[in-house]
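One protein chain is absent from this view; the other protein chains keep their places.
And then subunit A:
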Amino acid sequence: MLDFPRWKKIWLWMVALVIAAAAIPSLFSITGEPWPDFLPDPEVNLGLDLAGGSHILLEANPDQVERQRLESMEEAVRGALGNAEPRIRYGDFSSANGRLSFLLEDAGQVDAAREAIQPLTSGAGLTGQRDWNIRVVDGTRFVITQTRAGLDQAVTQAMDSATEVVRKRIDALGTREPTIIRQGDNRIVVQVPGLQNPQALKDLLGQTANLEFKLVDTTALPSDIEQGIAPPGSEIVPYAASSNTPGTSIAVKRLGGIRGDSLTNAQQTFDRQNRPVVSITFDQQGGQKFARLTSENVDKPFAIILDGEVLSAPNINEPILGGSAQISGNFSVESANQLAIALRSGALPVDLTVVEERTVGPDLGADSIRKGLIAMGIGSFLVIALMIAHYGRFGIYATCALVINVLMILGIMAVLGTTLTLPGIAGFVLTIGAAVDANVLINERIREERKRGRRVFTAVENGYREASRAIYDANITNFIAGVLLFLFGSGPVRGFAVVLVIGLFTSVFTAVPLTRMWVAGWLRKARPNDLNI
């Protein structure tokens, strides 16, 4: 047990020193010293609760994707039936509870109708997956429902492109090193370090930026609009809170408008009266549509609608042929700029809601690090003092093991690129208090063995052997608790689990084989007849 061949000694020292050395760049960065560029620099990442910054969890509502898909399917089905030769006559078209249904007027056209709709039901790509099911009930009623697989795929696609849009918008804000990750089926995690104004970020991400231009229905009576009654073919849209007339609504024509999703550019500029506006440029196709819409409706008002709210409803004074336009809407420079960013990055395919936010200012984070280091320093000092007072030379060995242990934890965290959070600091303190337990167990056992009259060598050997069993059992059970905390925990609490679990491995390594090597070396050299323990 106390024989240490040379290769084993070299090996133990190597492991300890190499891993501990990996902690050095992190120590430099925590204390603010510069680290030479030419050296490798694995560094512990500081969590947002220590470095300052915002963690924002965005959630999309899958029902919205389902509704949108149903709407576009309705349009497609109507189109397919209308374009069929001979024309398929139908009535009682309804779209509710996630399904479409309509009634054929002529029972003889069931096969023709089925043939017309069939191409619309298979999914995109070559997987042969079906996105929609068609059933015919009572001879002439068609019921079209979405398949689970089709819907799931649509949600996944929507989330993928939403993540892309979120990334573009955050990049446009110019924040450094943002982390944007899709989580689960319908969530996106955004982490931005050192952010000064999380509200601007949230506003930007909360804006779907679905821009529409629709003609105003001037035939609608103001009294009807007030009651929410729209003329046939029109709908009531409220004015935005930021517009000139918040709280009122306007009737616009449902069809014949264009969507602002085919933009090549959007910029915050000023109009002739020096008010902030957003200048947009359409792509070629969008520009042509816009030119047609404006040429056909000169002297009529059209509404600029953003996310279901009217920004403004200016008159079309002349055809706009150049493919660019200005959006006015009582903007401040800031809000116009924000809209420009949102439009440039494209509309979000789904609305995103902030369901969790954790923001820590940089001052609070720095304060936490300072206080954590102070507490850790005092705690370490007390633990070391207690160990040396209690076990003398063996306490010094335990202390050296503890120092290497702390460095090794930091080193492993740096190499693995894990994140040190505020609860992680508590994990460090707890590990400092608990890591010496292995040495306590060993040393108490050596004491006992000596008390029973065993010779020095035998006592030390028995001490290490008999204590090892309990040490391993205790650490494995702690490991189980730590892993479960990591699996079920969230955010900063995971940082606590990371430190604990890494600390279990390193503390077993430093407290058992490493101290045994030192003790064995001393015993061989000094050959003591008695132990002061």
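Criterion: a contact is a pair of C-beta atoms (placed from the backbone, for glycine too) under 8 Å apart; a residue touches a chain by one contact, two chains touch by 3 or more; residues count from 1.
The rule is short, and it goes like this: contacts and distances are computed from a predicted model.
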Hey, which one's the missing chain according to UniProt: "Protein-export membrane protein SecF", "Peptide/nickel transport system permease protein", "Ligase-associated DNA damage response exonuclease" or "Energy-coupling factor transporter ATP-binding protein EcfA2"? "Protein-export membrane protein SecF"
Option from A:Ile117, A:Val165 or A:Leu422 whose C-beta touches the chain left out: A:Leu422
Which of A:Val65, A:Met159, A:Ala230 or A:Ala497 sits in contact with the chain that's absent? A:Ala497
Looking at the whole complex, which of A:Thr31, A:Asn274, A:Asn317 or A:Asn532 touches the chain that is not displayed? A:Asn532
Going by the touch rule given at the top, which residues of subunit A touch the chain that is not shown? 1, 49, 57, 59, 61, 198-199, 202, 353-361, 363-364, 367-368, 371-372, 374-376, 378-380, 382-383, 386-387, 389-392, 422-423, 425-426, 429-430, 432-434, 436-437, 440-441, 444, 447-448, 451, 465-466, 468-470, 473-474, 476-478, 480-482, 484-485, 487-493, 496-497, 500, 532-533
